[in-house]
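After the structure tokens below, expect a handful of questions from me.
Of the protein chains in this complex, one is absent; all others appear in place.
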Amino acid sequence: MQLSRVIKPVKLLLIALKTGRVSREKYPLGPPLITDSFRGAISIDPVKCRGCGACVLICPPNALTLRFEGEKAILEYFKGRCIFCGMCADVCPVQAITVTREFELAAVEVEDLKEEIVHVMSKCIMCGRPFETITQLKYVKELKLITEKYMNMCPECRSKRVAKLFAMKPGEIFEIK
Amino acid sequence: MSSGIIKEIEKKVLELEGLIESITKTTIFTEIPKKNIKDFAKWLYESGAFLKTCAGVDERIISSKLALYYIFGLDEKGLDVVVKISGFEREALPSIVDVIPGVEWCELEARDLVGLYILGHEDKPRLVLPQDWPEDAYPLRKDVPHNYRPQINVEKFSEELPREVGLPIGPYHPILHEPEYFELYVEGERVVDVYYRGFHVHRGIEKLGESQRFTYKTIPFLAERICGICGFVHSSCYVLAVEKAAGINVPERAEFIRSILLEIERIHSHLLWLGVVAHILGYDAGFMHMWRIREPVMVLAELLTGSRKTYGINIIGGVRRDIDEVKKLKALKVLRSVREEFKRFIDVFISIPEIVKRTTGTGILPRDIARALSVVGPTARGSGLKRDVRKDYPYFAYKYASFKIPVYTEGDNLARLLVRVDEVFESISIIEQLLDMLPKGPIAVESYEIPRLKKAVAAVEAPRGEDVHFIITGLDRPYRWKVRAPTYQNIPALRVMLKDAPLADAFLTIVSIDPCFSCTDRVLMVCDVKSNSKRFMSLFEGRKYAVK
Amino acid sequence: MKYLRLSEKLRRIKRSPWVFHLNSGSCNACDIEVLDTLTPYFDAERLGVKLVVSPRHADIILFTGPITRESLPKVIRALKATPRPRILVAIGSCAVGGGVWWDTYSTLGGFPKLQEVLKQCRIKIDKIVYVPGCPARPEAIIYGLLLALGYIEQKVSKITKFTSQS
Partner (left out) sequence: MEYINIILMTLIPLFSAPIYDSIERKIKAAIQSRIGPIGFPRSFLQSWFDIIKLFNKELVLTSYGVSLITILELILILITMIILQIALLTSQLYWIISLLITFLSTSTAFSLFRAILLDNPFSSIGAFRGFYITLTVEGFFLSSLIIMLLIDVSIISRILLFCVIAISCYVVGSKVPFDIAEAEPEIASGVYVELSGPLLAIALYSLQIKRYILAQILSYSLLKLINTSNTSVTALMTVLLTPIIWMIFGIVSAIFARTRVDVGPSTLLKVVLILMLLIIATLTVKVV
């Protein structure tokens, strides 16, 4: 009994011997210890993205933001704030967002962690104000939800126009400038 | 749950001119006039209930009053009692601190964060918020934006604070790995008193959960970040509370997956803790081997969920990731090898003479004190209390698994260590059973509706003990969301455990409750049962040691 | 030893980086991943990394957490106690950009905000590396350390993508 108490701690050496070095090729010399289901940084496909903003609404830490600069709508992805939950990929209506397995994101500047998708906005044919991204409009066009005439107007002008139409006398013609 | 006790409570409430708001399967909601709250609390406390927590709520939009909810739990009956008192702004509310001493810090929190005027706490220094926080700014009030940030005065940092005689542990001490401040008062090598100052990790999560930035759908990700070790417990507890409030029936498969992940989290947390204990006792080989055994569990968690920690798969009404056959077989294989390796190594681990000597008979928490302080989790089970939410209030898929609750009666550090060792084996067996029984079906409900102003209390057994979430639903996001982490209940016990103990054991004893301050601080707490006002005042003086 | 240039001092640190783990109110996940980098599967000691317990001994500060107001004075004191040259590795979403709580009332919201306060206190950090991740994987932390020590080149850079119409 006494003897086993003394010998047991030494068994550690046996365990160490049996285990050896758990994985010979360790990161960075070897591959990282990641599985297929690992969620890393997201990648946004600029061709598919329509700038609808669904991902911006769901993103818990607001790592995805949409801002408007003149004629441009910029979808910004800040990896430094991303919590890698992958909700944006789940909600994206066109599967433009894919979750990659990228984790080697270290950078010396915060700016290096940002990614921007620049969308050009379509201008309203009535008031000339940019109101919706061109890609999104194209999609709406494909769906044929509204006629092309209305499509190129911003929502305000559209509602103004509809209101005007109701107020028109029969036979009057409404001109689009 | 017996209807007898409900009748008794109803009778008492009516007798005290209160009213019963609603009765659900597991909870009774009542409102009591504030003058009678002391009598009611006393009666409940004496009939076996213990205080789970209390939550201050700004209800000025609803009833133009500020309210305080006390949440009691009748553990043996599996019944929660939520008692509400309310008053207008600046109207004084009575404190029940002389009936239940443990309520002090939680009332102070309501004072600091919601601005309740509670009698008897007027002169006490600020508890949760930093000392340079402006007066009259109560972050949990609805009219204060969540991103309100007062100016920071850099000059104040260099002010030298008066010297203290105590031995400071923290805020940056290697045994804690978290900024938290303990001060030990020692005579020679013997601890005579201990003082704790927390809230270094107060991040304002509750306010954030009620703010515009979050909705019901995204809060599980926020809840998960309350604590990085037991994050899934918090997100599960949050979704459980919302599902209870809204009456959503979760698919069985989702419940099984949640239970499996909760147990995986318990295994990794316990192995982590055993490693940290080995490290504290100078047994670095133990630390390394324990974490080596733990690593496959982390990889398994990543395989099942997509992330090593903060799994991010809980959503209201189900889960986001399924466990397919391939993953199931892989999981069983990993668990088998973990069990073998752990068995072989733990045999060596608990034979190291220093480990046995230093854990036996140190940091003793007797059963009766453990009961009085209503400690939770392995701390309670190490002191002979058979308390486990998984058995007392069965949730998710635990009713399908057979497992036993390890209980040791010695109440010392070794008992708490052995409870955790046994629980690792139990958890492995629970996961194996649940994986075998995994039912077919969907993993999330298609759609759900969450009615407004429903209340619910949910509890989940975290690796450290009982985690409680209290929720009042609102439009798109909770109206009020209150979290009570397990460490909250256990820290008061440290005072008893550390008293008259040798200094060398103090560090081990602090760690033996597996303190998790990031959980604790979001809420806050710690009741200093025997504190006198002098000690309380010295609370902020010791900061000079902030970093040595 | 003032005659040595900074780059020379950094070269010495490259051979023997001693790290101090500074938690400014993080949720613990990054902190246990930091510990994980030292354990057998990742074994940061291969690079000579040693976890020290006093900021006075440290070369590299492994910084986690969004910096809560309560911990701010203590964080500043710890950074002050670190001898120059100081290298700081900000680990996790919280430390880099504030994470989920980037705009809450009781946090500062990430290291870039802290840096403004540090400037007021005249504390200079010689090199900073940001490691995103929630929590940052042990591999990501090792990668960040390697980047801080100058073993490898940075992989990411600011990307601006234009949609097809432009």
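Labels A, B and C are assigned to the chains in the order they are written; within every chain, residues are numbered from 1.
In this section, a contact is a pair of C-beta atoms (placed from the backbone, for glycine too) under 8 Å apart; a residue touches a chain by one contact, two chains touch by 3 or more.
Keep in mind the model is a prediction, meaning the values are calculated, not measured.
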Shown chains that the omitted chain touches within the full complex: A, B, C
Contact partner of the left-out chain, one of B:285, B:372 or B:405: B:285
Option touching the unshown chain, where B:357, B:404 or B:452 are the choices: B:357
Missing-chain contacts mapped onto chain C: 1, 4, 8-9, 12-13, 15-16, 18, 39-40, 43, 45-48, 50, 52-54, 56-57, 59, 81, 83-85
Contact set of chain B toward the excluded chain (per top definition): 167-168, 173-175, 189, 278-286, 288-289, 292, 352-355, 357-358, 502-505, 507, 548
Absent chain, residues of chain A that touch it: 9-10, 12-13, 16, 19-22, 26
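The definition used in the following text is that only the chains that are shown with their structure count from here on.
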Topology of the chain contact graph, where touching chains are joined (line, ring, star, complete, other): complete
Centroid spacing, where centroids are CA-atom means, of chain A and chain B in whole angstrom: 34
Approximate Å spacing (C-alpha centroids) for the pair chain B, chain C: 29
Where chain B touches two or more other chains at once, by residue number: 213, 221-222, 225, 289, 292, 295, 310
Of all residues in chain A, the ones touching two or more other chains: 22, 33-34, 60, 62, 83-84
List of chain B residues in touch with chain A within their complex: 213-214, 217-218, 221-222, 225, 285, 289, 292, 295, 299, 302-307, 310, 312, 320-321, 344-345, 347-348, 351-353
Residues of chain A that touch chain B when the two form their complex: 4-5, 8-9, 11-12, 15-16, 19, 22, 33-39, 58-60, 62, 83-87, 90, 99
Footprint of chain C on chain B - complex, ascending: 129-130, 132-133, 139, 144, 146-149, 152, 154, 156-157, 171-172, 174, 177-179, 199-205, 207-208, 213, 221-222, 225-229, 231, 272, 275, 287-289, 291-292, 295, 298, 308-310, 516, 518, 521, 543, 546-548
